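Please find one structure pasted underneath; my questions will follow.
A single protein chain has been omitted; all remaining protein chains appear in their positions.
Labels run A and B following the written order; every chain starts at residue 1.
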Amino acid sequence: MNEEKEVEEQSIPLVLEKLEEHHADALLSQDEMRGTIVAVVRKEQVYAVLEYLKTDPELAYTFLVDVTAVDNSQMESELMQFDYARFMVVYQLYSYQGQCRVRVKVPVHENDLSVPSVTGLWRGANWLERETYDMFGINFEGHPDLRRILTPDDFQGHPLQKDYPLRGRGERESFNFDKQNA
Amino acid sequence: MGLTNTDIQSAQGAEQTDGNIITTTIDKVINWGRKNSLWPMPFGTACCAIEMMATLASKFDLSRFGSEAIRFSPRQSDLLIVSGRISIKMMPVLKRIYDQMPDPKWVISMGACASCGGVFDTYTLIQGVDQFIPVDVYIPGCPPRPEDLIDAVLQVQQKIASGASPKGVEHLLET
Partner (left out) sequence: MQGGQERATGEKMVLNFGPQHPATHGTLRIVLELDGESILKATPHAGYLHTGFEKLGEHLDYNQYIVVTDRMNYLSPLSNNFGYVLAVEQLLGIEVPKRCQYIRLLMAELSRVADHLLWLGTAALDLGAFSVFLYSFREREKLYSIFEKTTGARLTTSYTRVGGVLRDLYDGCEEDVRQFVSNFPKALKETHTLLTRNRIWMDRTKGVGAISPDDAIDYGLTGPCLRATGVAHDIRKVEPYSSYDEVTFDVPVGTNGDVYDRYLVRMEEMIQSCGIITQVLDNMPDGPVNVEDNKITMPNKSDAYGHIEGLIHHFKIVMDGHGVQLPKGEHYCATESPNGELGFYIVSDGSGTAYRIRIRPPSFFHFQALPHMLEGGMVSDTVAVLGSLNVIAGELDR
């Protein structure tokens, strides 16, 4: 158990150190929150950074834990920090080798709602990206099958955007029985 | 068939004249048969489905009330138990299953979510399946206890015995 702890403590700076070394131009900011490293990277380089994190033998973040997004449109401080990018796409990674986590975030502007897809790196990213598209409307470029996943195919809008009302826009009362995809 | 005179007398309105002759109406005999052999079609989606399973399993044993013949084909069943949340994506499926059931058919709306949306007043959840299909018995609770489900089945049995029509055909009778 002690050995594991040591590895963890060493590898926390290691991630940032190595990112600084190999992808310094991609890093927008770095932080540590409650024991997890958070790296904010540029959209253009996010695929390269994630590929590096996955394939580097010392880091080996082989497990894509989660892909999601946050709509920062009602969080002024976050908006200011990243050039008024409305959305933040969040990747959670875990390394079985180093037994540690890292969070990679990518600011996305509303006028260019797209992020490169990482389905080529992890097959598990497929549905996660579909869900993020469904809930936030973010397009994942290069995704093989970017369809809605949780809401019906003819659903309008993206429910987790902050301007979407909790009780919806009348979908509950007026929906089409005939569409029948069952 | 193993039926005794007292069994037959329990069918409402049956009168025993003497010996082996009883008089009653065909309707009452049919209703008595229907009442004691409900075949439920469980439409279980969420938490309530687990309690429905518990009702069918060892401790509560729904077969004591003649309703253990669970049929997953709507065409073979006459009691639809809607247990769990119904989303707007699921509602067309539920409607289709209801339509596929032969008349007379009865519907139990089990739990708060099926009856009124429960704690989930959100964009995707139907706020009560009775907006789209007729419901005969509602069960409160989140989720209801197995005893509540048994009680609902007994209420359906009472309705059948009293000769009442299911909600689904009432509008046909009025005209």
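One rule holds for everything that comes next: contacts are C-beta pairs under 8 Å (C-beta built on N, C-alpha and C of every residue); 3 or more make two chains touch, one makes a residue touch a chain.
Note that this is a predicted model, so its numbers are computed, not measured.
Novice: Looking at the whole complex, which of B:30, B:119 or B:169 touches the chain that is not displayed?
Specialist: From the options B:30, B:119 or B:169, the contact with the absent chain belongs to B:119.
Novice: Applying the definition given at the start, please give the residues of chain A touching the unseen chain.
Specialist: 1, 4, 33-34, 36, 38, 62-66, 68, 70-71, 74-75, 77, 90, 92, 96, 99, 101, 103, 122-124, 126-128, 131, 135, 148-152, 159-160, 164, 166, 182
Novice: If you put the missing chain back, which residues of chain B would it touch?
Specialist: Residues of chain B in contact with the hidden chain: 43-47, 49-51, 53-54, 57-59, 72-74, 84-85, 87, 89-90, 93-94, 96-97, 119-120, 122-125, 142-143, 145.
One rule holds for everything that comes next: only the chains that are shown with their structure count from here on.
Novice: Indicate the whole-number Å distance between the mean C-alpha point of chain A and the mean C-alpha point of chain B.
Specialist: Measuring from centre to centre gives 46 Å for this pair.
Novice: Quick one: which bits of chain B touch chain A in the complex? Just the residue numbers, please.
Specialist: Interface residues on chain B, with respect to chain A: 88-89, 91-93, 95-96, 121-127, 131.
Novice: Inside the complex, what are the residues of chain A that reach chain B?
Specialist: So the residues of chain A touching chain B come out as 151-152, 159, 164-169, 171-173, 175, 177, 179-182.
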